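Missing here: one protein chain of the complex. Every other protein chain is in place.
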């Protein structure tokens, strides 16, 4: 099981959330948790928007906790929108091109979960990616393929719809191959302006997804920290696992829900896979 | 341009050829040569047969010259049949799964050359791989794909025929896409018993391929070396570039030729791409 | 906390113990255990004796569970004496030169534990290494330094005595610097003939060390496995943590004890640090 976080708000050093908090993503990658038998030690990635429309990517196959370059970069840059991810491989090689986030033009994508029995349906899914997108696939994971299927099915014009069609397609192909519960996912997607997230699984067990309540809550996390004073009120973090134990800080996104974090009000709508 | 070597004969430590000779593969990977503007620093691999039918693989994305593990392993094992390769990437990522040799069951494959304009025809070539072989493709190179096309077209039952059909197919697909000279290759293939090699290109410039004359020549290389005394007479090395300067040691395999190194006489036959 | 295993007996593929058993070293490196908050994901090493007096080394800074080369090499070689180690870094960088085993001539060394407050006394310890051994230190760990101090204090001629003088020296330097409990260690050392191990700590909490009872016990582990039939009766494994749950298989080496595994009877003697 992987873990990820997304941030949307006033520019900060990603290290503040990736490394520095209690239960930071890095600490989560290293430590055993009640729900996790093994470490997330199979790579790490950070994608962030700076001045350019296209986000920058840092990805490493090293365990997140020991990656000195990640620590440096996450501390040196400032970004108002980023996605970070720690990986626990589920069958595909540990290599940089299999690390999240995945990027296409101005888009980034992270995933926690899996396509069940992926090896059996990978070829069919791969052939369904639009030929003009095919060359952007560099690695061999189910996650990168899910991203390119969502792009194929219209993610850029209709993000949540694209994800729903991707999920519906994966489920249809999986079930045709006799896979009872083909999909398990929380995903984070962004175009550099809005941060979209969805929580869904084909079966009854669904990976968790949380969103921070509001910047006041972040301030409560860091009462002594000057930095939070200048934060905009609508800064938000979206995470697969809570980063700190403060009661009231995190709101659990319900299973079967898509979330949009943006300037102004967040939106939550039902996530309904459909066949494209 | 990559470089590779194959060895067939009495068991030796691969390091004797990979590291220790004048103009060894490692030295070739590091040093500039008249024909090579850049180093072969994008990974290295060694596949060898020991006691088991399936060969063992060591592959690393580090430059060959600095890889301490390669040096250790190549010195510690003994093998009568092995393939080694140093990589200069031609557009695909530097990662372990893109390093040669590639393996399928008891087979190993190395390649020096390229499919021209590979990104443009990669998808079509990939879709032509037999579905039951598809899951064995781990990386993203043209070379690994060539191996799996050859397997698709019967390499296991008819090695040189499988390579000819692969070459013919790549040329047909490439030319249909308007690529004038689609294929450049020397390849080495083995099933653990025989070592097959082919030298071919669609155009007039063809990468080189050499085979050592006989073990007497190797003894001449190492007059002071006790090890060569017990070598079988039919030990052979096949190389993309000569490993030493001794006149008379290396025989150049003509362009458009396939070579079989085996117990008994070697065989050279014309290599004629055909459409499968 | 690191973990390690040593094997002395009939030649086997190290993979049988490193990867294949229940609770294998690799599984231990990955999974959370009651006594371990974090994974041993900071590198792995295997040192083995084949035909040469000098052992071969494979060391990698990747997590053990994802290292394809380790799996290949540990399956391809055969050895009657080897040491393997998985690392959890305690303050020094994750890099190949900090991975165990460490080697000097025909000797190998592994360590689980630490020198407390190492940064504070590292310089003094380093200056105490014999100048002619100094150049053999490649990394920056406390463990490698302990090895070279033991060599300085006569390990080669008197292995257990060398370890005792090393331990006594580290404790003296540490206590002079105000460190209450300077040393925590189980170590494994071998010259290619005998396997020495010691279990000791300056304070009351001492890392564990176990030795397998006899080859009959290993046969009980693998009742269906033909390989164990030809094992010599005195084959032994020494491990920081048991590799399987079979009651009666493992004997716990008492704290403050040094163990010698050799052809014939094993020996256990008290381990008594002394000032050199």
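Every chain is named by a letter (A, B and C) in the order it is written, and numbering of its residues begins at 1.
Throughout what follows, a contact is a pair of C-beta atoms (placed from the backbone, for glycine too) under 8 Å apart; a residue touches a chain by one contact, two chains touch by 3 or more.
Just so you know, these numbers come straight off a predicted model, no measurement behind them.
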Where the missing chain makes contact, among the chains that are shown: A, B, C
Pick from A:8, A:59, A:100 or A:123: which residue touches the chain that isn't shown? A:59
Among B:16, B:42 or B:72, the residue in touch with the chain that has been omitted: B:42
Which of C:10, C:97, C:208 or C:274 touches the missing chain? It is C:97
Of C:10, C:106, C:140 or C:208, which one is in contact with the hidden chain? C:140
Answer key for A:12, A:25, A:39 or A:77 versus the chain not shown reads A:77
Hidden partner interface residues of chain A, rising order: 48, 50-52, 56-60, 68-69, 72-73, 75-78, 96
Can you list where chain B touches the absent chain? 30-32, 36-39, 41-42, 61-63, 65-66, 68, 89, 93-94
Those residues of chain C which, in the complete complex, touch the missing chain: 93, 95-97, 119, 122-123, 126-127, 131, 134-135, 138-140
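As a working rule, only the chains that are shown with their structure count from here on.
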Examine where the copies chain A and chain C touch and state whether the two sides share over half of their residue numbers (same) or under half (different). same
Would you give the residues of chain C that are in contact with at least 2 other chains, written as numbers and ranges? 68
